[in-house]
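Remarks on the structure that follows.
As you look at this complex, bear in mind that one protein chain is not there, while each of the others sits in place.
Here is subunit A:
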């Protein structure tokens, strides 16, 4: 065809950048035919990933995860609340994913980006259905008090594979989150009760959940130990920091499908050109937590499904190593 020939001739004369902008699909197909991508990665390799724990010092648990340029900041704050009547022995996790305008030129203030709503819902479904956190562990007093964990994830730079980076940062923040074992104290005087009620509760190390107690009226109040120099009449002697024990941890990999090629961990440019994306989430006990393919021009045949799962397994091992390294670097106790 005339057009094909002309672009073929033009490509010899045109600069690479211009060709990349004008004929993005052809530019990529030229690379895919050699089994490589414009940034030099082979098709099945994900970008460099780093995880930094404790990025937000005022939060009870936090992490900053970077996959290539995609950056996600996750922070967990814990609050006491009354559990619902249907599950009096369980705490609660509220997951919010925000895409502020800093992350991408297509996001403007005011209306949340469509991607933000979808990733938010996907994240809460995945984290809650994977059984990573046992909600019963978050209970304090059955029927009266339980921990509510607010997990907020902020996208600081959106460059493709948003769900992967968000899930990684959420998992890292949960594994960083520690809380003190709560204990009961019964104030014996009214003034002591007042002092308990009015004291705020964050330690300077700031990775723990506040220490709480139940007063006579059955209300949960928080207090600090030595912040104000007040001595309490009854105190528990052991206060161990308890980490939230995590069940099987989910890891994910997003792949872009184009004809017969599978590109692992696409950048935002690749995502917009190859419109079909598949996200596979697997957990450390090799079970499939989610196989998410929301439509798209390319169809997923059985061979493609097994290939994506194999790529995810491989990626899971890499991510487990990265998390372990980040964690051993952070061990303070």
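Going forward, a contact is a pair of C-beta atoms (placed from the backbone, for glycine too) under 8 Å apart; a residue touches a chain by one contact, two chains touch by 3 or more; residues count from 1.
Assume contacts and distances are computed from a predicted model.
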Hidden chain of the complex, named as in its UniProt record, picked from "DNA primase large subunit", "SURP motif domain-containing protein", "Exosome complex exonuclease RRP46 homolog" or "ATP synthase subunit b" | "Exosome complex exonuclease RRP46 homolog"
Touch criterion as defined above, residue of A:46, A:63, A:138 or A:289 at the omitted chain = A:289
Touch assignment to the omitted chain, from A:21, A:136 or A:260, lands on A:260
In the complete complex, which positions of subunit A touch the hidden chain?
-> 106, 114, 117-118, 120-122, 125, 129-131, 260, 275-276, 283, 286-297, 299-303, 305-306, 309
